[in-house]
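Could you have a look at this structure, given as structure tokens, before my questions?
One protein chain omitted, others in place.
And then subunit A:
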Amino acid sequence: MEISPSASTAGVTERRGIPGASFVEDVETYLKQSGLDVNSSLGFLQERLQQYRVVEMKLLAQQRDLQAKIPDIEKCLDVVAMLEAKKTAGEVCLKKALITDFEVAEGIYSRSKVEDNDSVCLWLGANVMLEYSLEEAKSLLDKNLENAKASLEVLVGDLQFLRDQVTITQVTVARVYNWDVHQRRTKQAVKEPES
């Protein structure tokens, strides 16, 4: 997987609903422009971080779901491929009907003899199961697999963007805080010789 260079310049405002963190060139100018004092701007940045965390949780959950779905689709494709191979088998040994063991309950398996046939039933979810010919089933599963992989890629891109924004915000928090301490210290240094 390529780690792409940060495509977000200082000007990217948001991506798919995730607000972008604007990079602060200079802390003093930033504080003057926003008109906030140190405490309020730190509060605002902390709030932003909380929002980012919420979105991150959501995206991670979606990623986990997709990552579980993809092997499932691949397994279904394996089975369809097997049935196809059976159908087009030229050799005698493969021409025999397919005998399989499948799980009836945990630890209990049942033997079944699968005759050659042209169709499979696919579970589409929401208590719906449809019968498809082998070719249709294969193309449907291929399409689903492609979509799942594409969604996963987009999701990973979103997560990278999000983490960049979190990093930028955290660095800004540190700089604002340090700037504030620096200011207080210089003020103290000015006061001390006077008193």
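Note that in this section contacts are C-beta pairs under 8 Å (C-beta built on N, C-alpha and C of every residue); 3 or more make two chains touch, one makes a residue touch a chain; residues count from 1.
One rule holds in what follows: contacts and distances are computed from a predicted model.
*Asks:* Quick one: find the hidden chain's UniProt protein name among "Epithelial sodium channel subunit beta", "Prefoldin subunit 4", "Small ribosomal subunit protein uS7 domain-containing protein" or "3-methyl-2-oxobutanoate dehydrogenase (2-methylpropanoyl-transferring)".
*Replies:* "Prefoldin subunit 4"
*Asks:* For the full complex, which residue in A:V54, A:I99 or A:V190 touches the chain that was left out?
*Replies:* Once the missing chain is taken into account, the touching residue is A:I99.
*Asks:* Touch as defined at the start, partner being the missing chain; which of A:L31, A:V55, A:C76 or A:A137 qualifies?
*Replies:* Among A:L31, A:V55, A:C76 or A:A137, only A:C76 touches the chain that is not shown.
*Asks:* With the missing chain put back, which residues of subunit A would touch it? List them for me.
*Replies:* Answer for subunit A: residues 1, 3, 5-6, 10, 23, 25-26, 39, 42, 75-76, 78-79, 82, 93, 98-103, 109, 160, 163-164, 167-168, 170-171, 173-175, 177-179, 181-182, 184-186, 188, 191-192, 195 touch the chain left out.
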